[in-house]
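Below is one structure; the comments refer to it alone.
With one protein chain held back, the other chains of the complex are shown just where they sit.
And now, chain A:
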Amino acid sequence: MKLPMMGVINLVHEPEEMSALTASRCLATVPFGGRYRLIDFVLSSMVDSGIPKVAVFAHRKFRSLMDHLGSGGHWDLHRNQCGLFVLPPSMEDMADFGKGDLYQFYRNRDYFTRSAPEYVVLARSHMVCNLDFERVLDRHRERGADVTVVCKRWPYAQTGLTRKVNLSASGRVVDMQDHYGRLESDIVSMEMYVLRKDLLLDLVETSLAQGKDHFVRHALMSRLGELKVYAHLHEGYLGVVNTVASYYRHSMELLGRDVWFELFNRPGPIYTKVKDEPPAMYRSGSRVQHSLVANGCEIEGEVYGSILFRGVKVRKGAVVRGSIVMQNGIVGENGSLENCILDKEVEVRGSQQLRGSAELPLLAFKRKII
């Protein structure tokens, strides 16, 4: 069944410290999990939850985003009635580029007013999770909330940049601070906000009229007293991927068997752009253990505790440990990698030995030849 809710994936000023990984692409299209891009997780969650209409507010370096999303067909969003809408930044002049997400929502308010669904869920692209938005909406209506924020109890120190949240005993949000704030709390915001479409449009126009242009920071955080903002705690897996360290850490978590079953399959599958690569070929004499391997790979060497994206070649005598090798990477004969992240199409020639550490993985630029 269709949900009376539309999805918005908001890429305007996403917080990130991803170094070379976002040198030529936006955060939403950073490759993750052997064959996905970060945006696939929230987009697939929306589709699997029955959200019929999704808008992606693109902002910077979105060529790879357009290439990846295409017409939305891979997510079953290439539809006559609704489907996927990519909204590039709408600007009068370059100065508008620096303005916040509320400004972009305002410029595209026709898109919202022309859409039938009563509710909107605003989300970011860098929350790696698989969740059912129908449950979030049900809870939102039951409680008579104005805004519901999806949150996760996060007692660990390390992850990406997250907004901290403090809740009252009834689950109401009483305090919220940006990632650099000093608020002490083990609850983090997953940056997913459910609210009525007319409330969103009201917040957009009122805030802009007051000279404020940032949805969470201005429209929401300053109204925690007057609006009923509740948290919905997500029980399943979460990876906040917007720093190099959290990218590496959450990638390695995928090698736990429970995470693999949960994140990729429950409640629904994660979709991505199809590449038509043949199955992975493991030559005799290869050794591969505790790893995630995508199609199109050809492995002659040894791979341990690593993630190989589509079309990666590991030649004879090469050893790959604790590393992430993105699409079409080549590890040449007798080469060796330890704790490395190789961006797409990196070639490691000859018997090079590259070493990083788990805390500080070595990161190689796209198409680099080493």
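We adopt the following convention: a residue touches a chain if its C-beta (ideal position, glycine included) is under 8 Å from a C-beta of that chain, and two chains touch if they have at least 3 such contacts; residues count from 1.
The rule is simple: contacts and distances are computed from a predicted model.
A.B. asks: Name the chain not shown, per its UniProt record: "RNA polymerase sigma factor ShbA", "Quinol oxidase subunit 4", "Acyl carrier protein" or "Glucose-1-phosphate adenylyltransferase"?
C.D. replies: Hidden chain, UniProt protein name: "Glucose-1-phosphate adenylyltransferase".
A.B. asks: Specify the residue from the set A:S286, A:N334 or A:Q352 that touches the hidden chain.
C.D. replies: From the options A:S286, A:N334 or A:Q352, the contact with the absent chain belongs to A:S286.
A.B. asks: Kindly state which of the options A:G33, A:P52 or A:G160 is in contact with the chain not pictured.
C.D. replies: Of all options in A:G33, A:P52 or A:G160, contact with the hidden chain holds for A:G33.
A.B. asks: Residue by residue, what part of chain A touches the chain that was omitted?
C.D. replies: Contact residues on chain A toward the absent chain are 33-35, 73, 255, 257, 260, 264-265, 269-272, 274, 276-296, 298, 307-309.
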